[in-house]
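One structure follows; several queries about it will come next.
Note that one protein chain is taken out, while the other chains of the complex remain in position.
Note that the chains are named A, B and C in the order they appear, and that numbering of residues resets to 1 at the start of each chain.
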Amino acid sequence: MSDAATGVRSLADRIADHMLDASVLERVVIALVATALALLIGAVIVAASGYDAVEFVSSLVYGAVGNASNLAFMLRQSSMLILTGVAVAVAFRAGVFNIGVQGQFVVGGFAATLGILFAAPLLPNSSISAVPLMALAALLALAAGGAYGALPGMMKVYAGANEVITTIMLNFIASGVVYFLLDAYLRPEGAAAPNTEQFPDYVGLPGLVFESPSFSILGLGVALLTVAVVYLVMDRTGFGYDLVTSGYQEPAAKYSGVDPKRMIVRTMTISGMIAGLAGALFAIMILGYYSDPNTFPTFGFDAIAVSLLAANNPLGVIPAGLLFGGLDAGGQYIGFTLDVPSELVDGVIGLIVLFVAAPELFRAAGRYTSLGGDRE
Amino acid sequence: LSGGDSEETTTTAADDGGGDDSETSGETTESGGSGGETTNVAIVSSPAGFGDQAFNDLALQGLQTAAEEYDIEIQQVEETNQSNYQTVQSRLAESTNPDYDLVVLVSYNHTQALQTNAEAYPDQNWMLINDSVDQPNVAGYTWANHQMSFQAGVLAGTMTTRELSYEGNSLDPDSSTVGFVGGVDGSLINAFERSYRAGVEWVDENVDVRVGYIGNYTDTQTANNIATSQYDAGADIVYHAAAAAGQGVFQAAQDANRFAIGVDADQSVTLPEYEDVIMGSAVKYINEGTYEVAEATVQDNWSAVQGANILGLEEDAVRVVLGQAVGGELPDVVTENLEAAREAIINGDVTVPCSASGC
Amino acid sequence: MTDTTAPAVQLTDITKRFGDVVANDSVDLTLDRGSIHAVVGENGAGKTTLMNVLYGLYEPNEGTIAVDGEPRSFDSPRDAIAAGIGMIHQHFQLVDNMTVLQNVVLGHEPSSRGLVDEQAARRRITEICDTYGFSVDEHLDTPIEELGLGIQQHVEIVKSLYRGADTLILDEPTAVLTPQEVEGLFDVMEALTADGRSLIFITHKLDEAMHAADDITVLRDGSAVGTVDAAETSQNELARMMVGREVLFDVDSAEGTPGEVALTVDGVTVRDERGLEQARDVSLSVREGEILGIAGVEGNGQQELIEAITGMRTPERGTVSLQGRDITELSRRRRIEDGISYVPGDRLEEGLVQDYTLVRNALLSNQTMDAFSDGLFLDWQRIGDHADEIIDEYDVRPRNPEATAKSLSGGNQQKFIVGRELERDPSVLVAAHPTRGVDIGSIEFIHQRFQDMREAGVAILLVSSKLDEVQKLSDRTAVMYEGSVVDTVDPDDVTEEELGLLMAGRARDGTERAASGVEGDA
Partner (left out) sequence: MSTARTLVDDRRTLVGVLGALVAVIALLLFVDLPGSDLVTVGALERALQAATPIALAAIGGLYAEKSGVFNIGLEGFMIFGALVGAAVAWLLAGGDGITQAHLWAAFVAVALVSGVLATLFAVLLIRYEANQIVAGLAVWFIGLGFGPFAATVLWGGVSSPSLPNIDAVSVPVLAEIPVLGRLFFDASPLVLLTIVVAVAAWVVLFRTRYGYWVQAAGENPEALDTAGVDVNRVRYATVIFSGVMAGLGGAVLSIGIGSGFTGTGVTMVDGRGWIAIVAYLFGNYNPLGTYGASLLFGAMDMLQIQLQTIGISLPGSITGLFPYVAVLVVLVGVGYTRVPSAVGESYDTEE
């Protein structure tokens, strides 16, 4: 047991070390400044378009954290973004550009749905069945998401197909095929909407802290647990070392005994599995049924922004996911309280990503204003 | 192009919904302060969003008409992610400033979420367009898409073998082919398609119906391509059920010098630049539905609208209206056939395939 | 007009700093017209930097440049080129997938009506080739990547001449050539000076400098230690100037006492990623306590062979055995675990992760060693200790385990890799070009370590294109040419010249070998 304790302590030490690391600190500052700058530009655009900029910003904040239900919504979005963000981070870390998290997420959620819908009648119709059903759903989601991630991995390894492109195509294909199957085979008799039946009542995560039908603190827990596991694996295991090394410098990884092809497929599989798990969480916690994936939020794409804001560091995904969840929630709130079109918030998110992509910009600005340190 | 400024004329609904909207709410905010018992209404879009020149805009238009007569403040909520409807609905239901008297939900995408929320918020009144939820606080309004599409089929089936020529556009009496362009290939639009086919066949069994789906409701380019392909294949008339993307069909009709049938609203009026090809439109009066529910809310007469309301030919809530330009050129047989079909449907001689909400 | 009596290039008081590093410290250098001026110095002495300053790539912090007596300041290579200066870089500046012709004219394309005038370019290049005896014009439409390094170097020289260079800078031009090719290069250099052009020739090899140059300037730690007349100096004097102390040139090569056969390669044929057969039916064996040297010009299948041995590549045919056990099918990782250590030729790409600290690099290729993990998790404490050990024992500088690999000089990087691979107590060590680009001090050190390992009974397979190294260290020397082992000799029985002939595909007496159509040297 003391082994575990020292393990935890040294993990904590390492996290602290990381946080104190100058480059991490710089990263955080850049993320904050980028966000502030993007919001500022957003506010200026709002004002220039004849809306009230102050109201825009204050509504954004209020919509995210203003009251319990807003906070619940933000955390719900954040949970999804953290999970999908980690999925992206794993792949990017290993040097594989998995832009297909959205598709893996869709497929994972679909697999979870199938599991629940087909297994539920076989189990007693009571809450005893909840845990086995959800466990089954999660397993299926992991498997399906993993397989759907492995596919472009194998295409890359065995046919040299660029994964950026294949994964984007697979996103379109996932949505199209799932929509088709759903509409053709899973739509209940007589219903118009391309939705499956509602899951049994007992399937779902208990609200606990928040009284929201679509958010449970357990969902956030799943996301955080996933982050912790991924962080441990990356930082403390030989496999994680292999993975990260492959991302930094593939020839060196190969030299050290990594089979690069297998590593790509594994990485994509793991990334897809996490995305699939996000899909299961989405189906179970948020929807409670499954629907046309074309109407789903683009968590898988926003996750790219999240991961990048976090410099592809699994721990960094947590604050980044919270930030984007907040923007999402605030944006929605703006959509129905102000006349400001909510698309603006999407644009602001884009600006944040753009600025985060160019840390040099802030370093230069820092040097110019002689505020920042003089790195290099 | 017809006179008048195009902002006014292109999309009556969209303009009312957008350009004038800030004004509207500005006004009502003031009138809210003036002391009267203001009725607050929120309307949440379908994933197609406002500006679709179809049911989102029509639904909004009905509310705006009501707001001209009554002291109503409208909050427009555009939300295109179905997974967010659950939260948007509950956030609106919980809202106290203002406290909404009515929340209008456009399209069946809201159904699942509303099943939970209608129960969770028994004091909140909801209007659900295109579906219904069996709760006392829900007014479900469904328009008989299948019936109006059948009528559109009757119009197309009647005209494809006849002669018509208007401003350089013409029908080929020797070809008996018509077309249909749908948005997303799914139950909802399949109902339009099958009923349209049935309507065509009801007139003339030998008419060939070409069908194409865009895959979404936004890509006018693909809509245009599909329609052109159908005109190439001999179609005289193409009916669309593709919301905003349907403009591409009219454009294709102009290029092919053929005709088209609009949907939802009288599109020869809402899109006057295409009036020379719009033979008629399959219209549903969603605006009247939202008006009705808004009025009932103002007048505290909920029971009049509560429940599942299916509005069809019998209620005069859907019909085919002839184009404002081309309509006058059409032979009388058209009106005769339309009327005959309407009666046959109402008294059950003809069963239109599918249902109001899908196939 | 130019002053023909003035030196071709006169560098005065050149100082170039990179942050805290003073790469050039008030260096003077005079290049006489029509002469060859060698610049020698250890790794990091500042040779390349000085030349980059002259070529307009770097702006000096202080100092002046005069070309043909006129003071100049170069903002970019374009200015330098305009002043008649050309540079052949240590790493060739060629675009791999463009043709020889496109590479030669790049940046100076003759154009007519907006299009590149290929005919005019062809004519000019052929003219240059005819004048100085290059065969580059035979390959004008061949992409660079399909040519050998020797030809690529000629392309570089032709490129400079095409741009009208009067003064040519050659940065370590001989590192990748066979002795015969080196002679060929020296002939070209002579032809160039005979034509009135002036050359700066950078090298680590003192004998080359003495052989080819008229004057030799020695750099140490960024400063010019002095300039000597090539005809009047000695290797020992130059070495002393370079290192600042006496250098022993004859490391005693005590005969090992070979034991059992440790590594056997039997009939191995290997293809490269393009599917070309690179090593063909190679058989050899190495005993415990023996160093088997493989000599050969780069690109004759050595790399593919050792990759097949170390598990980086699967051979097409044949077997590899370790202590009599067939390991042909084993993964690279299993081979590491079974005791095969590998010092790769490409230390930048393979041997180290450039962005990792030395601690993290200490784990590279040691990931599965029990010593570094407590079952499930890695033990970074122990890995850190191990990094400290390597740094101590192998004199890696700076002594900072948290320094990133890329911040180390090449020699120190190499010492770290050697240390890491040797500390694993391997039974077989495969090393490729372990001292390439490494300064004399580090070379000495690495050689000593290899000899220690031999004494300790390790079987060592040493691939090197440096003949002196192979000669000095190995107990037996196998020569590879076009994928095959053409001969295995006792290094004590052959001269460097004889080895050079073997490497060029000829029998020791100079006759062509029957093996294949051989391109002789000029």
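The rule is short, and it goes like this: a residue touches a chain if its C-beta (ideal position, glycine included) is under 8 Å from a C-beta of that chain, and two chains touch if they have at least 3 such contacts.
Keep in mind the model is a prediction, meaning the values are calculated, not measured.
Chemist: Mind giving the shown chains that are in contact with the missing chain?
Modeler: A, B, C
Chemist: Among C:59, C:326 or C:355, choose the residue that contacts the chain missing from this document, as touch is defined above.
Modeler: Per the contact definition at the top, the residue touching the missing chain is C:59.
Chemist: Which residue among B:40, B:247 or B:357 touches the omitted chain?
Modeler: Of the candidates B:40, B:247 or B:357, B:247 is in touch with the missing chain.
Chemist: When the complex is taken as a whole, what residues of chain A touch the one chain not shown?
Modeler: Residue positions of chain A that touch the missing chain: 45, 49-50, 97, 155, 159-162, 164-166, 168-170, 172-173, 176-177, 179-180, 183-184, 294, 301, 304-305, 308, 341, 343-351, 353-354, 356-358, 360-361, 364, 376.
Chemist: Extract the touching residues of chain B with respect to the undisplayed chain.
Modeler: 1, 5-7, 10-11, 14-15, 17-21, 47-52, 80, 179, 182, 184-186, 210-222, 224-226, 228-230, 232-233, 244-245, 247-248, 251, 271, 273-274
Chemist: Going by the touch rule given at the top, which residues of chain C touch the chain that is not shown?
Modeler: The list for chain C reads 18, 55, 57-59, 76-79, 81, 87, 89, 93-99, 101-103, 105-109, 111, 114-116, 118, 141-143, 163.
By our rule, only the chains that are shown with their structure count from here on.
Chemist: Could you please state the distance in Å, as a whole number, between where the Cα atoms of chain A are centred and where those of chain C are centred?
Modeler: 47
Chemist: Averaged over CA atoms, how far is the centre of chain A from the centre of chain B? Could you give it in whole Å?
Modeler: Comparing mean C-alpha positions, chain B is 37 Å from chain A.
Chemist: In the complex, go through chain A and note every residue touching chain C.
Modeler: 3, 7, 232, 236-238, 241-242, 245, 248-249, 251-252, 254-259, 376
Chemist: Of all residues in chain A, which touch chain B in the complex?
Modeler: Where chain A meets chain B, its residues are 69-70, 73, 76, 176, 179, 183, 187, 190-195, 198, 212-214, 282, 286-289, 291-292, 294-297, 332-333, 335-337, 339, 341-342.
Chemist: For the complex, give me every residue of chain B touching chain A.
Modeler: So the residues of chain B touching chain A come out as 21-22, 25, 42, 44, 47, 75-84, 86-88, 90-92, 94, 108-109, 111-112, 115-116, 120, 130-131, 184, 186-188, 191, 215-216, 355, 357-358.
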